[in-house]
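Written out below as C-alpha coordinates is the structure these notes cover.
Here the complex is missing a single protein chain, while all its other protein chains stay put.
Now for chain A:
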Amino acid sequence: MTPADLETVYEALAEQLDAIGPDRRELYLAKLALLLVHEIADAGRARSLVADAASNLEI
(Lines give C-alpha, C1' and ligand atoms only; values in the text may rest on other atoms or scores of the structure.)
Protein backbone atom coordinates (compact mmCIF):
# COMPACT_ATOMS: atom_id res chain seq x y z
CA MET A 1 0.00 0.00 0.00
CA THR A 2 1.45 3.37 -1.02
CA PRO A 3 1.19 6.50 1.16
CA ALA A 4 -1.40 7.72 -1.34
CA ASP A 5 -3.48 4.55 -0.83
CA LEU A 6 -3.36 5.01 2.91
CA GLU A 7 -4.48 8.57 2.45
CA THR A 8 -7.62 7.53 0.59
CA VAL A 9 -8.57 5.22 3.47
CA TYR A 10 -7.80 7.95 5.96
CA GLU A 11 -10.12 10.33 4.13
CA ALA A 12 -12.88 7.77 3.75
CA LEU A 13 -12.75 7.07 7.48
CA ALA A 14 -12.89 10.76 8.39
CA GLU A 15 -15.91 11.27 6.17
CA GLN A 16 -17.63 8.16 7.44
CA LEU A 17 -17.09 9.20 11.06
CA ASP A 18 -18.61 12.61 10.37
CA ALA A 19 -21.55 11.04 8.57
CA ILE A 20 -22.27 8.73 11.51
CA GLY A 21 -22.69 11.17 14.33
CA PRO A 22 -21.13 11.18 17.78
CA ASP A 23 -23.36 8.68 19.59
CA ARG A 24 -22.66 5.84 17.14
CA ARG A 25 -18.98 6.47 16.41
CA GLU A 26 -17.65 4.25 19.13
CA LEU A 27 -19.84 1.36 18.03
CA TYR A 28 -18.84 1.92 14.44
CA LEU A 29 -15.11 1.88 15.25
CA ALA A 30 -15.48 -1.30 17.30
CA LYS A 31 -17.30 -2.98 14.40
CA LEU A 32 -14.65 -1.82 12.00
CA ALA A 33 -11.93 -3.19 14.28
CA LEU A 34 -13.61 -6.62 14.32
CA LEU A 35 -13.98 -6.59 10.54
CA LEU A 36 -10.34 -5.66 9.97
CA VAL A 37 -9.18 -8.31 12.44
CA HIS A 38 -11.23 -10.87 10.58
CA GLU A 39 -9.61 -9.76 7.31
CA ILE A 40 -6.02 -9.99 8.54
CA ALA A 41 -6.85 -13.40 10.05
CA ASP A 42 -3.88 -13.42 12.39
CA ALA A 43 -4.83 -13.31 16.09
CA GLY A 44 -1.29 -12.72 17.34
CA ARG A 45 -0.71 -9.83 14.97
CA ALA A 46 -4.12 -8.36 15.75
CA ARG A 47 -3.54 -8.52 19.50
CA SER A 48 -0.23 -6.73 19.21
CA LEU A 49 -1.98 -4.01 17.17
CA VAL A 50 -4.66 -3.77 19.86
CA ALA A 51 -1.87 -3.03 22.34
CA ASP A 52 0.03 -0.69 19.95
CA ALA A 53 -2.95 1.57 19.42
CA ALA A 54 -3.14 2.18 23.18
CA SER A 55 0.22 3.93 23.34
CA ASN A 56 0.57 7.72 23.70
CA LEU A 57 -3.16 8.28 24.22
CA GLU A 58 -2.43 10.60 27.18
CA ILE A 59 -0.21 13.05 25.23
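We take it that a contact is a pair of C-beta atoms (placed from the backbone, for glycine too) under 8 Å apart; a residue touches a chain by one contact, two chains touch by 3 or more; residues count from 1.
Operating definition for what follows: contacts and distances are computed from a predicted model.
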Not-shown chain resolves in UniProt (candidates "Carbohydrate ABC transporter membrane protein 2, CUT1 family", "Acyl-CoA dehydrogenase family protein", "Phosphate transport system permease protein PstA" or "FAD-binding domain-containing protein") to "FAD-binding domain-containing protein"
Checked against the full complex, the residue among A:Ala4, A:Ala19 or A:Leu35 that touches the missing chain is A:Leu35
Looking at A:Ala14, A:Leu27 or A:Ala53, which residue reaches the missing chain? A:Leu27
Mind pulling the chain A residues that touch the left-out chain? 26-27, 30-31, 33-35, 38
